[in-house]
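Structure provided below as structure tokens; questions to follow.
With one protein chain held back, the other chains of the complex are shown just where they sit.
Let's turn to chain A:
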Amino acid sequence: MNLFGYAQQFFDAPGRWSGADGIPQRLLEHVQYSAVALLIAMVIALPVGLLTGHTGRGGNALSVLATAARALPSFGLLVLLTILMGLGMTPVMVPLVALAVPPILVTTYEAIRAVDPALVDAARGMGLPRWRVLAQVELPVALPLILSGIRSGAIQIVSTATIAAYVSFGGLGRYIVDGLSQVDYAKVVGGAILVAALALATLGFFWALNKVLVSPGVRRR
């Protein structure tokens, strides 16, 4: 059977669109895990990135940390934490957050550094206090880049949140993990397609967010 056949078999299966193991429920779980992980990553990475970018201090330490964090194997971390802490949401969240912090942090730092110094100079020269320079000048101008950092983090989280299923949580990973153990390839393919579709939807979401949040003067159209 080819891929399309598996896919068709998966999406046509009875009960696939309702119930606790139905697509809507699994999708909702996946989105929930991802959203929580992304929010935590943002709460950690954005303030640090904005402040270090604004002051220009700690940039080197930051990139070392980020590189180190990128090298962390998400799955290994999940297994390790589960052994240490037992089953729970924390061992799932930590690797996801660790995955998203580096792109958000580094991009935010670099986005703020890349703001034309003349703008900051003009703003300070007009008597804007530092926090206003950051919030009202640097942030709006750097926003497209910052959003792109959050978007990379989000995509990585969405793709990796499948691992939650390994420690008996829900989400779209359920189909993949269960499919593999049941040797049900239709389920594996279906789960993979759904994850890919959700990643694409995430891209679309950030595209729309960019339209709404970024000033037309910065987007230049």
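Basically, a residue touches a chain if its C-beta (ideal position, glycine included) is under 8 Å from a C-beta of that chain, and two chains touch if they have at least 3 such contacts; residues count from 1.
The definition used in the following text is that contacts and distances are computed from a predicted model.
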Protein name, per the UniProt record, of whichever chain is missing from view ("C-type cytochrome", "Lactate utilization protein", "ATP-binding protein" or "ABC-type quaternary amine transporter"): "ABC-type quaternary amine transporter"
Touch criterion as defined above, residue of A:Val137, A:Ala154, A:Ile176 or A:Val195 at the omitted chain: A:Val137
Touching residue (missing chain; options A:Ile23, A:Met42, A:Ala66 or A:Ala123): A:Ala123
Absent-chain interface as seen on chain A, which is shown: 116, 118-119, 121-129, 132, 137, 140-141, 214-218, 220
